[in-house]
Every structure is written in C-alpha cells, then in structure tokens.
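Excluded from the complex is one protein chain; the other protein chains are retained at their positions.
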Amino acid sequence: MKKTMHGNIPSAPVRSAKPATWKRTLYRERNLWLICLPLIAWVILFNYVPMYGILMAFVDYIPGKSIFTSDWVGLKHFKDFIHSPDFGHVLRNTLAISGLNILFGFPAPIVLALLLNELRKKKFKQIVQTISYLPHFISWVVVASILFTLLGNEGILNDILLRLGWIGKPISFLGEGKYFWGIITAANIWKDIGWSTIIYLSAMAGVDSEVYEAGRVDGLGRLGAMWHITLPGIRTTIVLLWILGIGGILNAGFEQQLLIGNAQTREYYEVVDTYAYKYGIQLGNYSYGAAVGLMKAVIAVILVFSANRVSKKVLDTSIF
Amino acid sequence: MKKGMILTLVCVLVWTMLSGCSKSNESEVAVDQSKTAQETDGEEKINEYGWAVPSKTLEINFYAGQDNPETVKENSKLMQQFLLDKFNVKLNKIVYDVDMNEKLNLMLASGDYPEVITGLNDEQAAKWIAQGKAVELSQYIDKVAPNVKSQLGDLYKSFLNDKKELYALPSYWGVLPIPGASAHIRYDWWKEMGAPEFETPEEYYQILKKMQEAHPTNSKGEKTYALSGYSPMIKNVLPTLAGMWGLEAGYKIDADGTNTHWVNTPEGLELTKFMNQVYRDGMLDPDSFINTFDDWKAKFSAERIMGHIGSWWVTWNAGHEVWQKANKDWTDEQRFIQVQAKSANAESAKLTALNARGSYRTIITDKAKNPEDIMKWFNFSITDLGTRIIGWGVPNIEQSVWTYKDGKIEWVDAMKQGVINGTYDFTNSDKVGQGVFTLVEGIGTMKDDGKSTFWYDQNFNDEAEWKKLMNENLKDTIYDNTLGVIQIPGNDPLAVTNTQIDELLETLWAKAVTAKTEADAEAGFNEMRDKLNGAGLHDIEAYRTKEYQRRMKEWK
Partner (left out) sequence: MEQSFLKPSFGSRVFDLCNVVVMLVLSFAMLYPFINLLALSLNDGADAARGGIYFVPRQFSVDSYMLLFQNKHLLSGLGISILRVVVGTSTCVFMTGLLAYIVTIRGFSGRKMIRLLFLFTMYFGGGLIPTYMLMMKLGLINTFHVYWIPSLLNAYYMLIMASYMQNLPESLSESARIDGAGELLIYFRIIFPVSLPVFASIAVFSSVGHWNAWFDVILYNSNGHWDTLQVYLRRLLLEVEALQQVADQQLAYSKYRNISPLTLRAATSMVVTLPIIFVYPFFQKYFVGGITLGAVKG
C-alpha cells in the first residue's frame, strides 16, 4: 500500500537532468514562478506586512502611539507572564485540556467517518452526516445554557442519578473543578466531531475504488477493508491533521472556557488564551497579550517542525 | 435546476446591489433636509426654549460606545428631527457593535474618530487626554458655557487637573437620592405570614426560612430557595450584603479616609458566616455562583426564589414584569418589595452608593473644527430645561410624555398615569428619544423645581405606590460614595494585582460560603483573607486610601 510521499525521495527533476544552477532552474520554472508571483505578493501584503505588530510584545505599546516609538522593554512581558502566580495552573490546564482534546477529540472524527462510510443506505448516510455537523453552528452561549440544564445541581443528570438512588444528594458537576476537564472535552468533541469528519470523508472519497475491488477479491471483510484500505488511504490527511494538532497544543479554547467555566472552577478552566485576554486586552495592555501570543506561536512552530520531522522518519510522511 | 439556481442567485445579487444603493439614497435625503433647514434660518434668533438658533446648522457627531446601531438609529429619529427643526442643531449618535474599549483603541491608532466622544470611563478619558486628542475646555467656560460651571457647582473643580485645566465633562452626573440596591422579599407571601417586622439580616433570614417552609415548592413542584444570585456574586450581591454591615461598596472607610477591604474586617467574616448559614440550611440556590443573569431570571420568574440581595430593579424585571404578561390571574401584590436589613452593630445600612460625578465622561476631540459651538450646545443642554428635553424626549407631539408651551412644563397625564400604574409602554420612551442624545446632562434633582429628574419614570415616585414604598423603606440606606469610586489605571502594575484579587475573591468566597460546617466556613474565610493579602490586597488598600484622602482634601 505504500505510496510515494514527496520529500523523502530525492525529487526527480521535472524535465531535464542538466546540472541545475539556480538561474537555470528559475528560467526553466519561469511559468510556475509567474503564477506564484501574485500569490506570494498577496501573502506578503496581507500577512507579513502587519507582522511589525509582533514588536508590540517587546515594547510598552499605547494605542495611538507608534509601535516604533514606544518604550522598549525587552522581555519584560514574557517574564511577567512566566512569573505570574497563576502561570503554573494556567499551563497545567492548557496542557491537560488540549491533551485530552488530542487524545479523544482527534480519533473521534476518524472513527465517525469510518462508521459513516460503512452505512449502506445512501440517504440515511447523508442525513446523519448533515445532522452530525449541526452542533458546529450552535454558539457556545447556547451550549453553555444546555450544559447548565443538563449538569446543574437540578439538572437532568442529577435527577436521573437521584432517581436511580446512586447518589444521595445532587453533585455540582459545573461547580467542582475536578469535573471540568471531562465536561469541556466532551463538549468539544460533541461540537466538532461531525465538522471534522468532512475532511476525512472527502479523503476517503479519493481512495481508488479499484483497490476495494482488489481487497474484496483477496477476501477482506468489512473491518479488514477499513483497516487495510480506508485508513491507509487517508493516512496523509490524518498525519497532516495530527501534526497541526500537536502545534495547536497551546490552543485549549477560549470562548467555551469563559462560558462553561465559573468562579468555582477557575483553577481548572483558566488557560493561556483566557489568561492573556483578562490580563492583556481587558486591561488595555496589548503588549502583554502580544507577548503571550508570540510565545505560543514560537512553541507551536517548534512543535510542528519536530512533529513533522518525527513523522518523516517514522511514518515516511511529512507536510512540508 | 442549475439554471434556476443561477437565475435566483443573480436576482438576489442584483437586488442586494440595488438595496445597497437605496440605502445611500436615504442618507442623501437626510443631507438635503439639513440643507433646507440651513437656508431657511437666515439670522440668529432666540427660540422658545431660550436657545440662540445658529444661522448655520450646528452638526455634532459623537461616538457613544457599544450599542445596537439599528435601534439607536430608530430611536434617534424623532428627537433628531425635533432638534434640527427647533434648534437647528443636528446631533448624530454613532454606536458600534464592537466592544467600546477595542473601538477606542482602534480610533486612537487609526486617527479616525468623530469630534465628540461620550460614555468614556475615567481611565479611557485619561488615555485620550494624555495623547493630546482632547480639547481643553475651561477656556470656553466663561465665554460661552457658564452654565456648565454653575450647574456642576462644587463638582466642577473635581474635573480640573493640577493645572486647573478641564478636558472631560461628566454625563449622568449628580445626586438623585433614590435607592439603587436593597434586600428584597416576596410581598404576597410575606403578607400571608402576617407581615412580620424585621431589622437585622438575621431576622430577614428567619423570615425567609419560614417562608420557604410554607412554600417548599412552586406550583410545578420544583424546589424553592430563599435566596439565589448570579455570577459574579462579589459584584452583584456582595456590595449590598456588606452594606448591611455598614461597609461602603465593600470597603470599610474610617473617618480619616483609610480604606479597608471587607475580607480584612470582622464584618466580612460575619457576612460570610451569614451566607454560609443560608447555604447550609438549604436556603441558598446551590447554583448561585454559576447562574448567569438569564439562568437566575428563569428560576426567579418560575417563582422559585423568595428573596434577593442586590439591585432594586432586577426583582421587577424578573418578577412581576414577567408575571404581569405571562399570568392571566396575576394580582398587583404578587411582586417583590425592596426592604432594608441592618446588622445590629452597624451604625447604618449602606446599600445604595451614589456617585455624584457620574460614571461617564464626554470629551471634545481635536477633530472638532469649532469646539466653541459644541460648548454652546453643552451650555444649553446642561440647563434644567435642556436636561428635560434630552431626558424626557420630544415634547408637544402625539407620543410625548410632556408638553412645553409658553414656558410652562406639564406632564401628559395619560402617560404619567401609565407609569404610576405600571402600564406604561416603555417602547414609547424610545420613540420620543428619551436619553439618546445624553452628552453632559445630569440625573440629579433639578435645581429649578427641586424635584424633577432626567429619568422620566422616576418623576412620580411619590404617587406610584410601590416606588413610594421602596423609597420609604430605604431612605436612610443611601450614601454618597463619590470619593470612593476609584479606578486603578490599566498601565499601573496594581491593575494586574486588582484583577487577580477580584478573581481569587470570587473563587475563594464561593468556597467559604458553600462550606459544609461553620468551622469550615471560617477556615475558608481565613484562607481567603491570607491568600488575598498575599496577592497584594494591602497594596490596593493603600492605593485607595491615598487617593481617597487626596480627594477628601481637594474636592471638599
């Protein structure tokens, strides 16, 4: 089943095999570069030009003044963040919540996509597919209020547990920190599982149907075909999303934390982004927010590169 | 099918473009009107309201923070037309859906802002002033705006900086001695108990307890609670609760101006024990620290809660104002009344903090071509009559709540009776533009008749049965907290400490209140106190004390 991934094999030159100097390469690829030029110009204009804003992390920026003339403070904002009394549990929560998200939230849509792919009735499959992505459209405000009716002290879950006699008095699921990570992970999965299957389903649609025929002739059962044909067929996509997921480990969520979390669970819900928001933007301290953002970005890029390298070595697949 | 879809799409797009154009036509029409208004008024004359009508339309664009632009536009219509016709003044209120802080920063960064900005808090105003974007106003006071000085009176000097310069004017300033917060009790159920008297929080608690025993569930069989609340509790409940123990907005303030945060006072321990007692007796909604306002309102409206501690109006909004519409057999006594409770040791209950300086500031920015003209408008609108126009809306039209003829001010009786009976439709207030163009107007008792106020519905409190009852119940719980409204600037390192303390406070107080035994509650309280002091609460106290003492000296 092994497919040739790019990058791991010395690339075969497109046309000729003359010793390539960069000028010659450029000339040979002139048509390609002509197409690339506007694309590169676009990304430079819209993404790289505003990046002078990163400097904000190293100065004491006051809106209205130029970033370049603001007082240079070096790494002060980074140090402030690392030395803040909350840093420990903020980091712990961030890693725990996104760790759980990766552990459970990453495979969930793959499993769902595999199951959906196995549904025989086409109409039923389409309907379920469509329904499963509905939660993506529900705002977190609504999710939070549904969770409240479900998990509050008088919520449906407590009601059921009380009637079954499993508990003597209601459990405050939303009011005790130890339940928070589980609740937020479940909510995240519920909300985005269907949405994330879209990519996998499209990748599965790209698996050559001849391969299935061949598999059937070889006597592969349903599960066998899933394991030996479908999964390897979407491997590049899985690896890609995995690597990007690793890079996003410091993005543990924001809105859902603020809406589902509350004072009683603060020690378990505060993550890097909510913290940077409260202590940066809300206090008008853009530089602090920028410093936290920059720190996250650097870590993310390091993680993505390492994950990419590992995946290149181990799985023979890479994203760049 | 594909063709059909494409056709529909094309239609939609064309039509969208057209509607886009028709919108711009609308604004052109508005411009035309202002032109005609400009032409007809040839010379400056004094109108019936005592305003010198300028020969050229005075247009003031002002940004007023985060609000719904559609409703603001809708509510401005009549008032804008009225001011244009009678005063030749065109006020354009600009609001955006974007968070005000964010928008202000973008305005500062991009240099794209109108000539007047209102609704700023002290800190935001300071930022604009510090960057030289605000026009110095004291230079105009004597020349064109003496009313600003005379109306503000003693407050005026509190807006001057060290150099005696004036950059920001207040809006919604002044003292209206009506209650803002209190304890609440379900009136019909309390009467059913024989309307027992109570004075202290302890007695209030006893009565609520009996009430809960009498009504353990609501009509649908859901469990009831004596008290509930919504987060953040330290903002929504605590200041009023602490007021029962004589603290001012959560601080104990000595005669010399020393500020002590409530967690460092014995009263703080007492009130925590009080709430814990309520909690342990199953009388406090266990979701109190989790509820949002909507969650709380749902419980409240479902008649599951018998009392409340906090803002006066929330039990109206969530109580009888809902029942009135939803229950056919609602009676007038099914409501909450506002009552006071005062701890035996406290000198007086301090439930309502008044801030004479108001919470909002208005600045004229450097974009103003002619600040003097704008000051002229302020000079008129800050007068008692100007405040009436801005506060009560357009007079003399069909929907008006008041009339102004030959210098005589009268209420429209039907509207007045509506407010008194609680049948007044407040969307009418929006239509006549009540409060839309507030820039520098005060909300205190007006000087000319000694009783009128900017808030239309607060003018008949003596005649409206329930408001009157509330005012009588709470009259000695109102205090002046002008000196105590202290904001720590965002760029001060203490602001970070302050945010940390606010967050810790809510978390730890929740823990102490929901402790299983009184000893645990006390231990929780002590833990909270130590942690907060460790996080720098004493620095906040010192900052407040210093500022408070400065104000005592300079403002009095």
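As written, the chains take the letters A and B, and residue 1 is the first residue of each chain.
Everything below uses one rule, namely that a residue touches a chain if its C-beta (ideal position, glycine included) is under 8 Å from a C-beta of that chain, and two chains touch if they have at least 3 such contacts.
Bear in mind that the values here come from a model prediction, so they are computed numbers and not experimental data.
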Shown chains touched by the chain that is not drawn here: A, B
Full-complex contact with the absent chain, from B:98, B:344, B:397 or B:552: B:98
From A:172, A:185 or A:236, residue that would touch the chain that is not displayed: A:236
Residues in chain B touching the chain absent from view: 9, 12-13, 15-16, 19-20, 23-24, 65-71, 96-100, 102, 105-106, 109-110, 112, 121, 172, 176, 178, 180-181, 220, 294-295, 297-299, 301-302, 311-313, 316-318, 321-322, 325-326, 358-360, 426-427, 429-430, 435, 443, 455, 458
Those residues of chain A which, in the complete complex, touch the missing chain: 3-7, 11-14, 22, 25-26, 29, 31-33, 35-36, 39-40, 42-43, 45-54, 56, 63, 67, 112, 115-116, 118-120, 122, 124, 126-139, 141-143, 146, 149, 190, 194, 198-199, 201-203, 205-206, 208-210, 212-213, 216, 221-223, 233, 236-237, 239-240, 244, 247, 286, 289-290, 293-294, 297, 300-301, 304, 319-320
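As a convention for this text, only the chains that are shown with their structure count from here on.
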Chain A and chain B: spacing of chain centres that average the CA atoms, whole Å: 41
Chain B residues touching chain A - in the complex, by the definition given at the top: 101-102, 104-106, 108-109, 123, 127, 131, 133, 222-223, 231-233, 285-287, 289-290, 292, 294-295, 490-491, 495-496, 499-500, 503, 506-507, 510-511, 514, 535
Of chain A, residues touching chain B in the complex: 60, 62-65, 80, 84-86, 144-145, 148, 152-154, 170, 172, 174-175, 262-264, 266-267, 278-279, 281-286
